[in-house]
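Mind having a look at this structure? Questions to follow.
What you see is the complex with one protein chain gone and the rest in place.
Naming follows writing order (A, B and C), and every chain is counted from residue 1.
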Amino acid sequence: MIEVVRLVVLLPALAGLAGLLARRSAVAARAIAVGSAVVVSALALAVALAVSPMNTADIDSVGDLPLRNLSAPLHLLSDQLSSVVTLVVALVVLAIQVFTVWYLREDPRYAQFAATVSLFTAGMLLVVASADLALTLVGWEVMGWCSWLLIGHDSERRSARRAAHKAFLVTSVADIAMVVGLIALSVRARSTDLLDVLTVPMLPGADAVLTVGLICVVIGVAGKSGLVPFHDWLPDAMEGPTPASALIHAATMVAAGTYVIARLFPLYATDETARTVLAVLAAVTMVYAGLLAFAQTDLKRLLAYSTLSQVAIMLGALAAAPPEVGPVPAVSHLVGHAFFKALLFLGAGWLAALVGATALETLRGRARDRRALRLAMAIGLASLAGVPPLVGFFTKDTAIDAALEGATGSEGLRAWVVVVALFATTALTAAYCTRAWLLLDTPRPTPTLTPSAANDSFEVEHGGAPARSLTTSAFDDAMPATPLAVGEPGVLAAHGDHKPITLTASLSVFALAALTVFGTLLLMGLDGAVHVGLASAIVSLLLIAGGCFAAWSWSDRGRRDAAERLPSRLRAGAVVGFGADTAYARVGAGVTALARLVVVLDRDVVDASPRAPAVAARQLGRVGVRVHRAVPASALLGVVVGIVVVAVLGVTVWQ
Amino acid sequence: MNGVVIDVGALWPALFPLLGIIAVLVVDLVSPRLRQAPFAVAVVAAGFGAWTSLPGVLQEAGSSRSSFCVGQQGWFSSTAAPPYLTDSCFWQADSLASGLQLAASLAAVVCLLLAWPSTRTRADAAPGGGPMPPRSGHTREPVEAVLLLAALAGTVVLAASRDLGTWLVALELATLPVIALVALAGGRRSIVGAVQLLVTSLVSFALLVLGAALWFAATGSPFLSPDAAGGAAGSPVALDSAGSASLLALSVVFVVAGIGFKLSLVPFHAWTPTAYAGATLPVATFLATVSKIGALAALLVFLRAVAVLGTPGLVAIGVLSALSMTVGNLMALRQNDVVLLLAWSTVAQAGWVVLPLISVSPLGTRASAAYLLTYVAATLVAFAVVALTMRDAGVAGRSLVGYGGLWRRHPWRAGALGLALTSLAGLPPGIIGLVGKIVALRPVVSEGWVWLAVIAAANAVLGVAVYLRWLRPVVTSLDEASESVTVTSASEAALVAGGSPRGSRSPHNPPSLRVRRGALVAALVISAALLFVVSVQPDLLLGVLG
Amino acid sequence: MTLGATVMTLLLLVPLLSAVALLTLPSTSGGDRGIALGGSLVTAVLAVLVVTGSYRVDVSWIRSLGIRWHFAVDGLSAALVLLTALLTVAVVVHALSGPTPPGGSRSTYLGAILLVETGALATFLARDAVLFFIAFEVVLVPMWVLIRRFGDDHVGDDRRADAAGRFVLFTVFGSTLMLIGILLLVWYQGTSDLDTLAGLHGDGLSRPVQVTIAAVLLTGLAIKVPIWPLHTWLPSAHTIAPTAGSVLLAGVLLKMGTYGIVRLAVPAVPEGVAALSPALAILGATGIIWGGLACLVERDLKRLVAYSSVAHMGFVVLAIASGSDAGLQAALFGNVAHGVVSALLFFVVGDLKERWGSADLSVARAALRDKTPRLGVALVFGFAAALGLPGLVSFWGEFLALYAAWSPAPGRSVAVLRTCVVVGAVGIALAAAYSLRVLRIVWAGEGSDAATGDAANAVRDSAGPRWGVVVALIVAVVGLGVVPHLLLSISELDVVAVLGGAGR
Partner (left out) sequence: MHLQYPLALAALLAGIGVFGVLARRNAVLVLIGVELILNAANLILVTVGSQPDAPFAAGPVLTLFVITIAAAEVCVALAVILAMFRGLGHIDLTADPELTDNPADDPAADPADDPDYATTGDRDSPRNEVAS
């Protein structure tokens, strides 16, 4: 069993390496990618089904780091939580890998892509299985790096390069806090081992280092999970191929934050401040993202914002759940979300591949005549909206219920904030799901507005992105990405008449659909993972119904886009995320200006200090040359002056 | 027995040069047409001098080979001898002094080799043989040899002298011949150099004598011995001990100043570039090496006597050394004429030489002597290379560009030059130079003069800059070398055309007519071998000084 | 002379003699290839022998100064010795499998390289303070020759002269200051034997004396590290130097500074270093930020890598300032890590510059990603390591450095050091920024559409021995990143010896 846990982490990494080496032949690459995914899923299943999951946290990985006054055992753990999450990740990745084979079949960089996905998986599984803060950080950063590679897959397209750049920079800025936080936590315990960190005796009174560490970790998580104000990288990340989006959004990177905080939950349970920060961030994010999602004009961006709000729901549950409930509800929503979000993305990718765009205007009614795809999307959206009996309903209500318990119980105001936000989000989610469904399902009554025209109209509204000079700094993203340019037209243009979907690919989608329907059963294994409170269930059902009806009525029975009811300026603003991107660009420009200043200082101030004596030496040399002419008298003068000087010095200093 | 105890064995290092002088004169009398004979004799004499100073070097520390010692009895009929007279000697060569004597003799041998004439017999009249006026051309070789030997003898005696009389006479004996040698080179430049050297030396010598007189006034003893200085209280004119102490201080500073001229310390240095440029290369070499040894020997003799008085008075030396280093390096940075560059580097190195003397302790004196020897060895090699290059390339050998691509053309010569320059700069592979810097800085640091040490560090940087300027063309590659050679020839042409007095009036133009190549090679080999050996095992050099 | 002493002496003699042979070799004869390769390989083997056998030689050299010919290897130096020896092999292979940079014959080039190796090895092995200083100086002249003669011929001669002169003059000033410090130390402690000095731990030195000595020593060594604001010699030297020069400079010479601090200052004058550690930490942190920011707008790729070296050395300095055992381990680890990474980067960048003719990022060129995959992958690995990506070697150095600085040894100001930790973490983000900037431009081809003429078509990819060298370095970067134990376990025990309870 222990070997299996190790293998689950090791195998994808090796698969990534092998895939990179075997990039010459596509067949080998596919075999490696899919095969490894299959094996990992099997192993994960084995671990999960192990009758009594061994609650051990001392699985040796690469051996204890030989350090003085710091113990870094680098252990792995395996318990119920980790085994469930591992299984989910493995399954989702398997589906994605299978789907990718079809989706990127003409892409010359398929091998690199698949290998990166494997490496990404390794990172995520490392985070899941790690019982050591250092290892967690390793997996965390590896995921970030792979996301840079995946989002920037079509590096020919400037928008893709920019999106990848943005994603990595925003997350690594947040990782400043992450690194500091993890270091602070491990310094408290003089060890990076998770158990030591959790069991270090509490200091009496407020433990400043602990609070700082926990808040820093929250900030780091906010970066990767796209909480406000770090949220804006996620929609742009849609520049990556759809499988990459599915991977990043569904089970891995974005959700990793939830898992890390769940692991550290015992510490958070003791620290009010950190949890309050988390609660506020989560509440704001889930509502704000829901609103933005409603206004999106692009399917993938809509899904991206829905991801933000869903992840915020998980974190909200963590922030509000009372200690006795623990982190399980959040994790269970993580699982459910993984299923339906993966389903939705793959479905969207499928649709986009067939239609050739992801703009909702273009996709309007395109799902109608494709029964299978229509079904899949329906299940996905319904689950996202939280319609029973789909998994989304159960997991979300488990989260809401946990928050309610906290609110009614020990947690108080903070929990109430979360609960309110949760209910609001439920309604919003239902609304935008309905809107999306109506758009996808009901064909445009008056086919006057061609998609291109629609695009143009928006292009006019936001203007294109002018070319940027090369010497601009890393941060300098002065131009917001044109949101309608997503859906990687590069790839889709590459195979405009895309081959009809292969059976395996569609099977992978339906497997996810099945999981979305029956996933609750899988969660049953995790005690406390499904716990629907009657009150919360009723309230949320009402809210869902209300949301659906609102959206349906606004779009008068699907003939129009419900979002058109919004004032156009608001909508336009929402499409570009209310200029968050520009704000980032401002920060970047500021740093760049600082950098230029530094360069100037480096040349003219720091370097002047050594240059000055050199110049002085030259000038003195000139003077000297003028003084030293072969005039004997001057020599005599020198002699006498010298003697006087020496005499004075000598006689005065002697006594 | 009563009277002076004379141990001739101890005197040989000084006697051989003197005998050499006589021999040279005799030889010249017998067969005036032989040009090389005087130098052969001189080399033999100097060599024997070196040989006979070896036992003094090898004696264990503390002991010394003395001569002209006076016992107590017999001399002072009237009164009993003062305490400071108990068996004092006029000649005392301990290992340090002998080491300096040895170095002086060897350096003299190299200088003589550098001056070795090429043709065996003298052509009767050298009509327009260079700028050399024919009239002085006839007896040039024996005169050169005799003067060189005389100066050498003066230096050797200086190192071992222990009383005012010998000291003064030896100092002048070591100085005056060199002035004559500079003047002998002929040409206006040499005259100017000689004049400047002359007036400077005269004045500083006068003040030196004044200082000596003050010493005598303060101590009442003609002996430069610690107990004499210690017994200053009992001096005839002493108003009180404080007064005599200040007299003593005054004498010390006069002496330091007077010798500073010979060491070409700033501000007594003005003669150095002029004289070097005016003199022939061998004489310049002599000025740069043997004279410096003599000067330091004289200074050490005096300082070791006043060492008992403690060090603070010698802040003067610290200032002088800092000044010399800085000025020397700054000026050397601007020179494109290698001889001038070496002249200014002499000034700078003089600063390093006296640097350790701010602590008048055995440590300091030995350190200063050690640094001087490393400097002498390196400078000899450099001058030998310059002589060879000038013999091949003519005037171009005097300018930095003339050394372009030397590495490819004459690897061994370039290697020797590189070793010499890096030794002067204190960089490996010139380990000895590095060790010299360590030795020189040690007393400074140990006395806690950190500010002086930092100035020295800054000057080490400047020095590196100076010598790298010369090393750069040496290691440049062939193509650059070729073009630099063309540049050289062009500049040479310009010079010969009278563009600058350097070319046309240069005393060695063309030098290849005057100096024998074999001798140059021999000189180079000797000096380079010395430098290399001490570079591999610096203990040999440091051990010489006990 | 025992076997160990013989091997140790050989380790120093083999590169020296082969260098001398190469230098005296007439440029026409073709024997230089064999001599250089053989010499470096034999040296590497000897280095491995010495490290495994932990040999030592200790004979009297300059009696009158009490300087002993004392070389030995321990945990502090073992990794660096191996790094030096192996890097030299890589450099020689790289130099032999490509055109010699203009300016001189190949034999001179190789000779200078081997001389540098000799000096570096002697520095890392020396156990006598004065001997350490002498060895410290040995590398100067050959490196000066490398920069001055074999430097980038696209720039004017004055630029080469300036770069080479800067390098030598800065370093000479630093090392002379260091000499003063050493002499003070030797004067007060009466011995120049580093082991004895380390054993004394500054006993018998009053605090002011310790502070003075430490200040002089650290200032002198800071120039070599280089610590901000004494770093300005590094970028120009790197920009001008040929590939071999850059690699040796970044991979070996910079290490001599930090190694000197750990070997000389920390054990001999612990109190002094402790007193100065806040300043040290602040300067290190400043260097991190400074280098990172400079890299954000730097246009010359080699200068950029040079500034990133300043930043990475800042982490090492920060770790040293923490004064804890983990800190010293982090410093040594970071030393070696930066050695490997910067070597990789300079090999790749050097090849690119050789093909492009310049390293100017503002010139639009074809993207490396598909057209030149090998160099592209190498570049990605190099910069991924430069931004401290976990799983690659430099991550552990930086992570441990920050950890150590967060929990410094007693007596250090916690507030200052923790502030520096935050600054350092910001530096990591900056590293990410500039690494991605370079990759975005060079690898992903930002603006490659604008490339015209020659720049538009892809450059020749790396191949043959050079590719082998790069692959070997990549393997080292990944391997040491996955299994950092190899290095950490080497230094574990001796770190305690250095701090001798002063830490913790």
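Some observations on this one:
Just so it is clear, contacts are C-beta pairs under 8 Å (C-beta built on N, C-alpha and C of every residue); 3 or more make two chains touch, one makes a residue touch a chain.
This is a predicted model, so every value here is computed, not measured.
The chain omitted from view is touched by exactly one of B:67, B:221 or B:264, namely B:221. Taking the complete complex into account, B:336 is the one of B:59, B:336 or B:537 that touches the chain left out.
Checked against the full complex, the one of B:207, B:248 or B:288 touching the unshown chain is B:207. By the touch definition given at the top, subunit A reaches the unshown chain through residues 471, 596, 599-600, 602-603, 607, 610-611, 613-615, 617-618, 621, 625, 628-633, 636-637, 640.
By the touch criterion stated above, the residues of subunit B touching the omitted chain are 75-76, 78-79, 81-82, 85, 164-165, 168-169, 172, 176, 179-180, 183, 187-189, 191-195, 198-199, 202-203, 205-207, 209-210, 212-214, 216-217, 220-222, 236-237, 273-274, 277-278, 333-337, 340, 399-400, 465-466, 468-469, 472-473, 491, 494, 499-502, 505.
In the analysis below, only the chains that are shown with their structure count from here on.
The pair of chains sharing the greatest count of C-beta contacts is A-C. Chain centres here are Cα means. That of subunit B falls 43 Å from that of subunit C. The distance from the centre of subunit A to the centre of subunit B, with each centre set as the mean of the Cα atoms, comes to 78 Å.
Among the residues of subunit B, those in touch with two or more other chains are 458.
Across the interface of their complex, subunit B is touched by residues 24, 27, 61-65, 103-105, 119, 130, 133-134, 137-138, 140-141, 144-145, 148-149, 161, 165, 168-169, 172-173, 176-177, 179-180, 183-184, 187, 212, 216 of subunit C.
Touching subunit A in their complex are the following residues of subunit B: 192-193, 195-196, 199-200, 203-204, 207, 242, 245-246, 249-250, 252-254, 256-257, 260-261, 265-271, 273-274, 309, 312-316, 319-320, 327, 330-331, 333-334, 458, 462. Residues 408, 411, 415, 422, 427-429, 431, 434-435, 437-439, 441-442, 445-446, 450, 453-454, 456-458, 460-461, 464-465, 468, 472, 475-478, 537-539, 542-543 of subunit B are the ones touching subunit C in the complex.
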